[in-house]
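With one protein chain held back, the other chains of the complex are shown just where they sit.
Chain naming follows the written order as A and B, and within any one chain the residues start at number 1.
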Amino acid sequence: MSGFLSLHGIRKEFNGVVAVDTFDLDVEPGEFVSFLGPSGCGKTTTLRMVAGFEQPTAGTIRLAGKDVTYAKANERNIGMVFQSYALFPNMTVAENIAFGLRVRKEEGSARSDRVSELLDLIHLPDKAKSYPNELSGGQQQRVALARALAIRPQLLLLDEPLSALDAKIRDDLRAEIRRIQRQLNITTIYVTHDQEEALALSDRVVVMSKGRMEQVGEPFEIYNNPATGFVASFVGQLNRLPVTVEDPALGRIRMGRNELRTTSMIEAPTGAGVSLMMRPEEITLDDAEENVLEGIVETVTFLGSIVRVQVGVEGSKVIADLFNERLLELPEAGDSTRISFPPHACWVMA
Amino acid sequence: MLPFFLFSGMFLIAPAIILAYRSLEGPDGTLTLDNYRALTTDTVIAAYSMSVRISLTTAVIGGLVGFFLAWAVSMGGLPRPFRSGLTTFSGVASNFAGVPLAAAFIFTLGRIGVLTALFQLIGVDLYGGGFTIYSYWGLSLVYLFFQIPLMVLVMLPALDGLKQDWREAAENLGATPGQYWRRVALPVLLPSILGTMILLFGNAFGAHATAYALTGGLLPLATLLIGQQISGDVLNNPGLGYAVAMGMVFIMGLSIVLYSILQRRSERWLG
Partner (left out) sequence: MTISTAPIPVSTDAEAPEAPARRNRFWAWVIFIMTAVYFLIPLGATFWWSLRAEADKLGFEAYRRLFEDANFWPSFTESVVNAVAAIFLSLLIIVPTAYWVTLRLPRLRPVVEFITLLPFVIPAVVLVFGLIRLYGRPPLLLTATYDSSRVLLICAYAALSFPYMFRSVDNGLRAMDVRSLTEAAQSLGAGWPTILRRVIFPNLRVALLSGALLTFAIVIGELTIALFMAQQTFGPYMANLTRSKVYEPSAMAVVAFALTWAAMGTIALITRPGKRG
């Protein structure tokens, strides 16, 4: 097991409380890995151990073959971007970007060349002499990114860099981060609680909960084949119907008087009570040959590109996300309706 | 609103205006700047320069000590209760000026003071060596008792305004703790430090009660001079007394304006 960055058996306790437990990860050069989880899941603590702001209680961190577990933060040559931007308010944009080069005693002309190079990279060449408080949040975060990249770091860490920004700017900057990361081919770790960000940006996603890794995988894999109930419910919306197993081999299950079928594996024995899971976007209101349930429309929420319909089915609530086409006929609350989903789109969990 | 303006007008603004008006009035009732020209009289110069020296000394020393003390309890790794204890104590000590403070120092470093006696026991004769509590250094020592706590009270929130993220960002970019303080923390704190030192300057410059209680009228100080001028015309020139008072208002006003400007900049950075 080796990687460009490798975390091995990382554990962190704060006054006896375990924040991160048995964290193992190998990151390849140029890879973009996200740590995804709710607040308090240990993702930021793990990132801070990589940066050198915290020391693990146990385990080792290796970077480019060197053990850096207890190396000082200012000797790791890792670039970091903070949620609060953390730009130095007493310095101009150019001075902020040059800071890391200045403390490295890099020569003046090389320094200013590097600064203008980075200002071009972040598309802010005319803001060199501005102070941080004269910039918008999105601009400040781009400067913070440039500052972190200026020192030619071996590794780039981003700690919820978009959380403090407005939705529109967030999307723009998200694309920008990905573009720059690709362009520089820099190994990157990205911490976020926003599953959309993690899925959109990453080569691989690490889903964390309560200090533990729940699943590691490519975004597609995480979304479509969640390994645990936590991953399934945290990443994306999920419907959960109580069913009983009829025939595990054939994938037959029953909900009340409805026969249902799944193509995924059922590990529970006949007669066991389990949950049938499915994504809202895979449910349709059309009639189909199988997996049809009858219900009453409870609410209809117009969300722009999506219309979210909540249907009550035998005491359970099912959410169906319908793509908003012009010809879509919206149901109304109180209507009785049929919902259906293909057998390959649902799976059983205990 | 009206009562506020009326009241301030009667008891703050009008008294200042009448002094300003009188300071421009010659003995014969004509408008003149003679009184301001007379400010170069030896007595006045002596009083002002002593006031300025004491205020500068206590502002700089009080400012530095207060800053380091605030740093010690907020980021120096001292036990947590020290901080709230010091905050309360600073609230007390910064308001503990006047007669009781003067008395406390007389009992400590006066001729019969406890510390004076202790020094005598180990063979050091303070007063024989030329020291007296009724002097420039003596009064400065007394003023520091309220200057240091005032600095602490203003600096604690300013130090809290230093974001942990700035330190980590600097460290992450390769800066040593020394480089972080030199290039980030101190420049960011500088407006607040300087502004508060100016505030301390004004605080000492306008202080009357402590100096009066300590020295009576022994030390030439601007505030004491004005006090004497109220009771009787010690300058033999009523107009000059008004000019001395206006000079004080001018210096105090200047220091408050500088303080506000620096404080505003500091708030923009540390807010």
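In this text, a contact is a pair of C-beta atoms (placed from the backbone, for glycine too) under 8 Å apart; a residue touches a chain by one contact, two chains touch by 3 or more.
Source: prediction; values computed, not measured.
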Contact partner of the left-out chain, one of B:G161, B:P187 or B:G227: B:G227
Contact residue for the chain not shown (choose from A:V18, A:A58 or A:I306): A:A58
Interface residues of chain B (partner: the chain not displayed): 1, 3-5, 7-8, 10-16, 18-19, 22, 65, 68-69, 71-73, 75-78, 82, 84, 87-89, 91-93, 95-96, 98-108, 113-115, 144-145, 148, 177, 202, 205-209, 212-213, 216, 223, 226-227, 229-231, 241, 245, 248-249, 252-253, 256
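Note that only the chains that are shown with their structure count from here on.
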Geometric centre distance via CA averages, chain B-chain A, whole Å: 55
Chain A-touching residues of chain B, taken from the complex the two chains share: 163, 165-166, 168-176, 179, 183-184, 187-188, 268-269
Residues of chain A that touch chain B when the two form their complex: 51-53, 72-80, 82, 84, 86-90, 99-100, 102-104, 133, 144, 147-148, 150-151
